[in-house]
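Please find one structure pasted underneath; my questions will follow.
Just one protein chain is left out here, and the rest sit where they should.
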Amino acid sequence: MTSASSSKLDFISSPINQALTPERKVELYTQMVRIRKFEQSALKYYNAGKMGGFLHLYIGQEAVAVGTISLGGADDHFITAYRDHGHALAVGMGMNECMAEMFGKQTGCSKGKGGSMHFFAPDKNFWGGHGIVAGQTPLGLGLAYGLKYLGKEGCCLCYLGDGAVNQGAFHESLNIASLFGIPVVYVIENNGYSMGTSQERSSAFNGCLAQRAEAYAIEWDVVDGSDLYEVRAKTHIAMERARKQHKPTVLEIDTYRYYGHSVADANNKKYRTPEEIENYKQNHDPISVFQRRLLEEGVLTEDLVKSIGKAATNEAAASAKFADESPAPTIADISTDVYWETDHQTAASKVGHHFFND
Amino acid sequence: MTSASSSKLDFISSPINQALTPERKVELYTQMVRIRKFEQSALKYYNAGKMGGFLHLYIGQEAVAVGTISLGGADDHFITAYRDHGHALAVGMGMNECMAEMFGKQTGCSKGKGGSMHFFAPDKNFWGGHGIVAGQTPLGLGLAYGLKYLGKEGCCLCYLGDGAVNQGAFHESLNIASLFGIPVVYVIENNGYSMGTSQERSSAFNGCLAQRAEAYAIEWDVVDGSDLYEVRAKTHIAMERARKQHKPTVLEIDTYRYYGHSVADANNKKYRTPEEIENYKQNHDPISVFQRRLLEEGVLTEDLVKSIGKAATNEAAASAKFADESPAPTIADISTDVYWETDHQTAASKVGHHFFND
Amino acid sequence: MSRILTYREALREGLDEELARDSNVVLMGEEVAQYNGAYKVTQGLWEKWGDKRVVDTPISEAGFIGMGIGASMLGVRPVMELMFWSFHSVAFDQLVSNAACVRYMSGGLCNCPIVVRGPANGGSGVGATHSHLPEGLFAAFPGLKVCVPATPADAKGLIKAAIRDNDPVYFMENTLLYGNTGEVPDPEDGDFVIPLGLADLKREGTDVSLIAHGRSVIQSLAAAEILQNEHGINAEVLDLRSIRPLDVDAILKTVKKTNRVVLVDESKPFGGVSAMVAMLIQEHAFDDLDAPIKRVCSIDAPAIYSPHIENEQLPNPARIVAKVLSLR
Partner (left out) sequence: MSRILTYREALREGLDEELARDSNVVLMGEEVAQYNGAYKVTQGLWEKWGDKRVVDTPISEAGFIGMGIGASMLGVRPVMELMFWSFHSVAFDQLVSNAACVRYMSGGLCNCPIVVRGPANGGSGVGATHSHLPEGLFAAFPGLKVCVPATPADAKGLIKAAIRDNDPVYFMENTLLYGNTGEVPDPEDGDFVIPLGLADLKREGTDVSLIAHGRSVIQSLAAAEILQNEHGINAEVLDLRSIRPLDVDAILKTVKKTNRVVLVDESKPFGGVSAMVAMLIQEHAFDDLDAPIKRVCSIDAPAIYSPHIENEQLPNPARIVAKVLSLR
């Protein structure tokens, strides 16, 4: 875990941050708060037995999703791994459909079929939510390839963890991205751990993980993920490089997760010290950092902070109520969304057996 | 293709080359000649329809296998891809068993089951001969891991092509090699092409392919593969690093193949110019280069050159005769060598059906 | 009017027509462009369609197939060549986790209109790692479609259907069939597309049903001739063509007609398409069977290299005839 040094640059002066109106700043702050409150609520209901499977909380990392996604235009696309709640809300998905998905309900964004790891909103340029570590990295490459193929000036931000960099598919993707000139930005959200394994125990590196890009002639940078202004400033450069020059970038954003790998991670206080966690919360919490900053700037007031927090809490509570009251999928629902053709009852779907239930 | 510049170092002065007796030098020269004659003979019989599948000729690359393998001690192991004839002969496999393998005969090193791509000689520390591009790279890692586990001071040389570096499994292997301190030396035999694709069209790189090692904190070097002395000098350093320090190395050895990717490669003169091929043959042929060198040193004489060539030609012809006259596998042979337990008729092999033929 | 084309030419014609029809169709793979394809299926297409539509990739199957899947979600329609289908092994996660599941896990929000194609067969001396027949393996994953054409006309008609299909279709060709010739309808007579999921009765018969796909169809037809000429047995040969969707009706129909079945399947005998077909037949035509369903599969070992013996490992006319004669 590297963290902001005292002499660090102030990225508020970067043009992309200069362009932020006070309203937009409050909006970004609000988004981070909403993500956190949403997840705190999800945790509560997970512990109450309302959800199945895993719950991978993003708490502590909010500035990464919010900062990067805030830069997205109409033709910019996003794809991430299973720790996807932050990205989902940041692209504009509603708490209701997200919470209902975790509750396994028909009203969930994936109709209860995907669960916490598999949120999707193609209408908002968000392509998941993927459970196989680094399995999304070639998909992100492909979304960006598609943009270029279709003649759109956009890029794809593809997120992965610090543990995911050791999957071969990621390296294959880097080589192709560079060779073909693909407008993809890989964002390594380095929270220091892959499950219970520290970055040092999982990855050999010289300096940093992003440096792996260098041998592919790809530009890279390291970013302090607790500072939303820095996240935006550096990511903007990468996105412009992608959009304008069709060149990929690898960004390593240093961040931290407060909870365990997933809520089922009982060891989470064994492989890291309470001091380490506490230090991050005190000194690098992305919401607190940005809140202090906006208070200093006079953009936020204490009152506004309170009302934003309260609204987010209420919104999250309402989403849990919505989820809880929504209908569960039926047995018949198990068999839909397997094939596009059968879902659409096309002529093709009428030929031959597609399913082999007796 | 980089090649020796006029001001290049003379690696004869390296201790490992200083230690070579004249007899040993002649032996190394002879090995290269034998590989070439063997393959020329194989080509003839392939074209005569005596073999199935592919024939990937090593001609032009001989100094790589001979130079590197000449450094092997009792606990050093070797594994390569499908272009494996050179390595096989260099570890000391006989022409007979190799030729018979290509002829698909019972007397082949793999009993006719593996073919040209799958030569093996575990008794000579040679572990194949592998057809899936880069699929051998984790195996090489494992052989080296095994050496360390078993407390042996040895290393594994694992060969791969310039196209193979773009497979994910290779990168996973590099990370583990560095992280775990594995005594493996990856030897990229960069012959400039993967099938019909030049290195530039298949790999993004900064400087060279071996540099990909850097981000894993692995030492690397680039080697002129036409100079057997250089190959030995630089590989020796890497092998010592592995044996003594348990540290991996990536070597990129620049070389060239004269024939197509395989004999079936009809395009081989389309994707590269006749001049390029001719230039290599004239100026960088590893056998000619070493021959000139040894003539200068007075280690070889023109007579000796002739008799070595002749003996190798005769040996290759004899191996073809041996192969041709050897018996083919029978239908019963299809079903052996599937399971160790059934081959050895152990108690375990008597329980349950292992095979499902009717 | 129809012309005589090779299987390879028929495929190429199908690809070419689809490239012309839809500008989102893009061919990708190792050596498919400048080299004209390792097996020359794509010959001339790069020259005709250029760098954008016919793309050479590095040897990174997981990378480029994953890329195709991602692009397909945005509406591009990649047709990706595996130089051998055996190389599915290095791209398996992309093939079975991403392509097969992304629609489901997104509750129907994504779809994945890709085709992955290439040869999958034994018998060409390339040994165990290059001779896998994964059609049964992939058909086991709901969300995927699989087809295996045996003739030039089927190859053309099915590749066109596969490219137009909005689901992932895994299309398995055969290096030993590429040079085979057959009649293929003339493009002038209209768009020639064969729907997935439709079996084809390649030979009518009354005494026994040989049910097969891919090159085993050709072997079964040869066996049927021997059975007719030398044993007076009139065999019907049903070509499944498409494995998923599967034409179960056609299977049951031929069983009801002949009451005796030999399944011919180049896969290894544990599992494979034939085990599934046997399951379906015994379940749905139990009373129509006069004898147990038998199979001719490859002999149960990795693919042997030796050209002297490899044909014996595969279903061949002699083995099929012997099996039919063994039916009680």
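Order of writing sets the chain letters: A, B and C. Residues in each chain are counted from 1.
Keep in mind that, in the parts below, contacts are C-beta pairs under 8 Å (C-beta built on N, C-alpha and C of every residue); 3 or more make two chains touch, one makes a residue touch a chain.
The structure presented is a predicted model; accordingly, all values stated were derived computationally and were not measured.
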Missing chain: touched chains present in the view: A, B, C
Among C:G37, C:P78, C:G143 or C:G197, residue touching the chain not depicted: C:G143
Identified contact with the non-displayed chain, of A:I12, A:L43 or A:I132: A:I132
Hidden partner chain, residues of subunit C it touches: 86, 88-90, 92-93, 96-97, 100-101, 104-105, 127-129, 132, 136-137, 139-143, 244, 267-268, 270-276, 278-279, 282-284, 286, 289, 291-295, 300-302, 304-305
Touching residues (missing chain, whole complex) on subunit A: 51-54, 104-105, 110, 112-115, 117-118, 130-135, 163-164, 166-169, 194-197, 201-203, 267, 271, 328-331, 333-335, 337-338, 355-358
Interface with the unshown chain - residue positions in subunit B: 77, 79, 108-114, 118, 120-122, 127-132, 135, 137-147, 149-150, 168-169, 172-173, 175-176, 179, 336-341, 343-344, 346-348, 351-356, 358
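The rule is short, and it goes like this: only the chains that are shown with their structure count from here on.
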Of all other chains, the one whose Cα centre sits farthest from subunit B: A
Rounded Å distance, subunit A centre to subunit C centre (Cα mean): 40
Rounded Å distance between subunit A and subunit B, as computed from the means of their C-alpha atoms: 45
Rounded Å distance, subunit B centre to subunit C centre (Cα mean): 36
Set of subunit A residues in contact with two or more other chains: 168-169, 172, 175, 179
Residues of subunit C touching at least two other chains: 58, 60, 62-63
